[in-house]
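Have a look at this one.
Just one protein chain is left out here, and the rest sit where they should.
Showing chain A:
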Amino acid sequence: MAVGNKGVSVRLVGVQKVYGQRVVLDDLDLRIGKGEFIAIVGHSGTGKSTLLRLLAGLEQPTRGDVLIDDSPVTGLTPTARVMFQDARLLPWLSVFDNVAVVLPKPDKLQVEQALDRVGLLEHRHRWPAQLSGGQRQRVALARALVVRPPLLLLDEPLGALDALTRLEMQSLIESLWREERFTAVLVTHDVSEAVRLADRVICIADGRISLDLEVPLPRPRERSSSFLRLESKVLATILGRGSADDNEAHRVGSRGAAPMEA
């Protein structure tokens, strides 16, 4: 298993993904630098999650290549760890064992460090059913990060959490990312989450990239006027309008969003 502190670079070259008759991603090119934090936003069913699943190697592209550190991905991407919308903890294992189980050789210290980093060390003997939704996602985060993966893929991991917990989790993910410098790809419906966390926000519409926007704001980010300007720019792209002065809700597609897209 490739494990290390430094992130990997990711490149998609002419990637197309077709499910039956439906073209989900079409001739997509994308470069992600080592240690970069990318957010992908867009309506449900635009292929955001598909893109993430291609990066994880859970799906193979119909055409084109996915390159991690310049070598093409075949099968599961060994350097990647995925955090899903639901925590997907094994209910029959304690918090500690849920993290330990993903290690080839269980290492008590390594597991405890990972749990400590997400602030759950004192809950290590609990069952997942005894935790709140936010705590469960933190265990999932510890599990994803315990091997210090070079690539972390986040598939709307905060979508099911309440607003306050979501803010806490955003700070946690940001601080862990700043400490460990893995490459991060976050799929989200929440535009302000994307602007808050990402170096670059990418919008996908009709299987193509419709916006690739740098977020040159210092961290940790506050909702300053430049923050809001970037946010409305992203929103305008998603909503397909030229004008950015729309007072629409900031969260796009949050209603009736399918948990897993095709």
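Definition applied: a contact is a pair of C-beta atoms (placed from the backbone, for glycine too) under 8 Å apart; a residue touches a chain by one contact, two chains touch by 3 or more; residues count from 1.
The definition used in the following text is that contacts and distances are computed from a predicted model.
S.K.: Of the candidate names "Binding-protein-dependent transport systems inner membrane component", "RNA polymerase sigma-70 factor (ECF subfamily)", "GntR family transcriptional regulator" or "Aspartyl/glutamyl-tRNA(Asn/Gln) amidotransferase subunit C", which one corresponds to the UniProt protein name of the undepicted chain?
M.R.: Answer from the UniProt record of the missing subunit chain: "Binding-protein-dependent transport systems inner membrane component".
S.K.: Which of these, A:18, A:67 or A:93, touches the one chain of the complex that we don't see?
M.R.: A:93
S.K.: Just to verify: which one of A:40, A:56 or A:173 makes contact with the chain not shown?
M.R.: A:56
S.K.: Hey, which chain A residues sit against the chain that's not shown?
M.R.: 1, 56, 58, 76, 78, 80-82, 84, 86, 88, 90-93, 101-102, 127-130, 143
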